[in-house]
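I'd like to ask you about the structure that follows.
All protein chains but one are shown in place.
Each chain carries a letter (A and B) given by its place in the written order, and its residues are counted from 1.
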Amino acid sequence: MKDQSYAAAKTTQIRLTRRSPEYWRVTIDHPPLNIFGPEMLPQVNEIITAIETDEKVKVVVFDSAVEGFFLIHLDFLAKLDDLAHLPPGPSGLHPWPEMLVRLSRSPVVSIALIRGRATGMGSELALACDMRFASREKAILSQFEVGAGLVPGGGPMARLSRLMGRGRALEVILSANDVPGDLAERYGYVNRSLPDADLEDTKRLVNVASLPPDIEIESGWNACVASMARPATQQRIKTLLERGFCKPGDAENHLGDFVGR
Amino acid sequence: MKDQSYAAAKTTQIRLTRRSPEYWRVTIDHPPLNIFGPEMLPQVNEIITAIETDEKVKVVVFDSAVEGFFLIHLDFLAKLDDLAHLPPGPSGLHPWPEMLVRLSRSPVVSIALIRGRATGMGSELALACDMRFASREKAILSQFEVGAGLVPGGGPMARLSRLMGRGRALEVILSANDVPGDLAERYGYVNRSLPDADLEDTKRLVNVASLPPDIEIESGWNACVASMARPATQQRIKTLLERGFCKPGDAENHLGDFVGR
Partner (left out) sequence: MKDQSYAAAKTTQIRLTRRSPEYWRVTIDHPPLNIFGPEMLPQVNEIITAIETDEKVKVVVFDSAVEGFFLIHLDFLAKLDDLAHLPPGPSGLHPWPEMLVRLSRSPVVSIALIRGRATGMGSELALACDMRFASREKAILSQFEVGAGLVPGGGPMARLSRLMGRGRALEVILSANDVPGDLAERYGYVNRSLPDADLEDTKRLVNVASLPPDIEIESGWNACVASMARPATQQRIKTLLERGFCKPGDAENHLGDFVGR
């Protein structure tokens, strides 16, 4: 039933693909600009709800099927009256900022792969994700709103100042400038700017999908001890030890690659 | 009357120039070192008060007329007894840290253009501004105080750790080292280090001076909707749409430049 509904959803502008039960892709496909039309809001809601309620999904990657654009701003050529005045969600926020908050709070690891313009709502969606990776050649991030006499509505000031400090956050918002990938990395707007060809290689993050289901990010000693006692972890450590873990040699010299395999 | 008082102020060490009612420059002109003499404290106070009480000013840029120096430390050759023991201001802080807090809190966008040494109080003034841009060739920032057995008095520890994290803030303060422009950018001490010839090109920020008067930086959906309803914004969006906004083409491909024009 559920899969059926998503098969249907493929004709909409936002496409959900389950690459595995744990690893989902959400692909924005609304050519030519990936502009945000009012009809996309319920689609985003449906996807966030699926992320929140599915019991297996662990990693969601947001990307785009449209060359040059990740997701841009509201379509001011569309009828916007209804959108602006939608009733607030349970938290009291307007549905758009509320969906962003829901995404940030969900236990799923969310990653934005930015290969084109992510401006306005596109920047806000990327900022609501847990991580952001940018194509060095193609990514442009911005909060353009102030340049049009508008105020950004999805909370970028709060998120930007935590990522890059108040001075740079004010610059991004008040200048309304385009921020290309490499500068976005220097400012902390994205985790990293990578050659476009390497961007897909976030597989190490996607590997998180193979983790035991109860990993807690909020690290603490009790969680650490509990994780040691888990049979799956015991087995994993046993395997790692058989392969050279805790002894001089390749395993310890390249531990990051070693545990990633 | 007021203009008259500022014309008079031109003979002092800190010069206020109104390039327009919205855009002011504050130029420190106390050769040869832009050293901070006790007589400058009331001048700074006068300028901060003008910034706080003027109804039109939106952007204030701080710079220097002295080659090689933005603003440095207290003049220890001057009589300092009175300065150290001035009565506290309304907030309970000493007048100097209080003026810095007043500048940070004022709704005006404040920008430091650093083309020389900004050490001690100069660094503290820059840190109290909303943004800082540094000349790659000429800027040097530092909190030199600990090197002289002194404690910095204008609160740099609080501001530096929010900009660059605790480890780097401790290094800047405890090492008392000179920090040149490019390193200052890597540490987040300044927004960006730019070739000296490009530094003046902060016009995009100065353009903020043309914004509607009620732009709120604290972005939220309600402020966003309110901004959409503003007649000036409606007109601006109409103009942008006529020029290609929301349609494929140059406007969307270079949105940052487009809205900046």
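We adopt the following convention: contacts are C-beta pairs under 8 Å (C-beta built on N, C-alpha and C of every residue); 3 or more make two chains touch, one makes a residue touch a chain.
None of the values given here were measured: they were computed from a predicted structure.
*Asks:* Out of B:Ile35, B:Ile114, B:Ala139 or B:Cys224, which residue would touch the omitted chain in the full complex?
*Replies:* Touching the chain that is not displayed is residue B:Ile35.
*Asks:* Pick out the residues on subunit A that sit against the missing chain.
*Replies:* Within subunit A, the residues touching the omitted chain are 109, 129-132, 162-164, 185-186, 188, 190-191, 204-205, 208, 211-212, 215-228, 230, 232-233, 236-237, 240-241, 245-248, 252-260.
*Asks:* Please give every residue of subunit B in contact with the chain that is not shown.
*Replies:* Residues touching the hidden chain, for subunit B, are 32-33, 35, 68, 72, 75-77, 80, 84-85, 93-94, 96-97, 117, 119, 140, 142, 144-158, 164-168, 170-171, 173-179, 186.
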